[in-house]
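One protein chain omitted, others in place.
After this line comes subunit A, so read on.
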Amino acid sequence: MRYLPLQPEDRQAMLGVIGANTIDDLFVDVPGAARLSGTVPGLPMHATELQVERQLGALARMNQAAGDGPFFLGAGSYKHHVPASVDHIIQRGEFLTSYTPYQPEIAQGTLQALFEFQTQVARLYGCEVANASMYDGSTACWEAIVMARRITRRAKAVLSAGLHPHYVSVCETMAKFTGDVLETALPKLDGTAGQEMARLIAAIDSETSCVVVQNPGILGRVADLSELAEACHAKGALLIAVVTEPVSLGLIKSPGEMGADIVVGEGQSLGVGLQFGGPYVGLFACAEKHVRQMPGRLAGETVDADGQRGFVLTLSTREQHIRREKATSNICTNSGLCALAFTVHMTLLGEKGLRDLAALNHALAVQAADRLAQVPGVKVMDGAFFNEFTLTLPKPSRQVVRDMAQNGVLGGVSLGRLYPDGDGRENGLLVAVTETTTSEDVEALCGALEEALA
């Protein structure tokens, strides 16, 4: 029990000060029927550090890690190279083991980093203000819809067919309980994709709180949101843009610039890593006039008693610990450490690095798409994408993906896994290409695909 400093004689001395005979005297308020004697049945006793390393190490080796071979999975979680300094910085104990900065005089490190993070996110998204992070992209997306309801006092949200199906699931789950009305559609692989923008615009009416559109969409398509933004504003609705791949914003016009009112998304691509789905970091930005309706934490600038610049958590009157049932959300924990990883990676990149990284991702993806189009039976669905695109295969992609994985190639995400209902989507394969993808990887994918389709 290497984590427990108290010695038997310490415990005796402390019980003496308390005036108790045994430790059991401190649990007298627990009803007798629920008081355990002995240890909880069914669990092992304590283990050494070496034993734990062996047990968990064996489990880790059972997994097919992204770095184990050619890798093309995306769909809201992307493999990017993270500079070694990022993990070094976030493992510094003063960042890693500090709490929410409620005592700002001794939390300036966290607070200044969050203030810098907010500024970076706001600029990246083309918005005026950003918060100090959310759990992840999917929960940030739902919080944005709730915020739009509060601002517009309307409860109908129109969701784009390009929104990540898990994000749609989260929104549908929550809406069942809050009474929000969601209008959704499923993406098509049949060439009618271009009609999606027209569908969204037609769906906006006087009851619409917001339209939620992901860019690039789940199938990798990029779209101009300007016309949609105008249509929303003409009817008093808000445009919420979702970005699951923040690297794309190094190359593509920001949602804010295209007229989005609230921009949310996933920040995992920068600094955080794949982590089997979490922890991730939700990004959230909006216009300054809506800031008091925003969920989550905010770091703000102020001065101390000597007039020196410093940072504090601010506008907390929106939050659960003040407004309780009238709060803008129930969120208490954010993704502070992941936000730090994001901001350190972004600082290392800088604008030049981010633009170059985005351009590299895009160029490699274009090359890969052209090469994959040569595989017999394979079609590249769209002409416009960033670093992820959809292939249509002559047969369902679920088994193709499993077969390729058996051969050591993680060849993409089967649309059959994301959309179990079929309707033609089961033949879709979502392929993501990043700066970590080599031309050998692309050749390996082409070979594995040919074999799996044969």
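Operating definition for what follows: a contact is a pair of C-beta atoms (placed from the backbone, for glycine too) under 8 Å apart; a residue touches a chain by one contact, two chains touch by 3 or more; residues count from 1.
Definition applied: contacts and distances are computed from a predicted model.
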**Item:** Name of the absent chain as recorded in UniProt (options "Oxidoreductase", "Sulfur oxidation c-type cytochrome SoxX", "glycine dehydrogenase (aminomethyl-transferring)" or "Flagellar basal-body rod protein FlgC")
**Value:** "glycine dehydrogenase (aminomethyl-transferring)"
**Item:** Per the touch definition above, residue among A:A66, A:L182 or A:A203 touching the missing chain
**Value:** A:A66
**Request:** Return the single residue from A:T152, A:S209 or A:S335 that touches the missing chain.
**Result:** A:S335
**Fill in**
Per the whole complex, from A:E116, A:D261 or A:E388 the residue touching the absent chain is A:E116
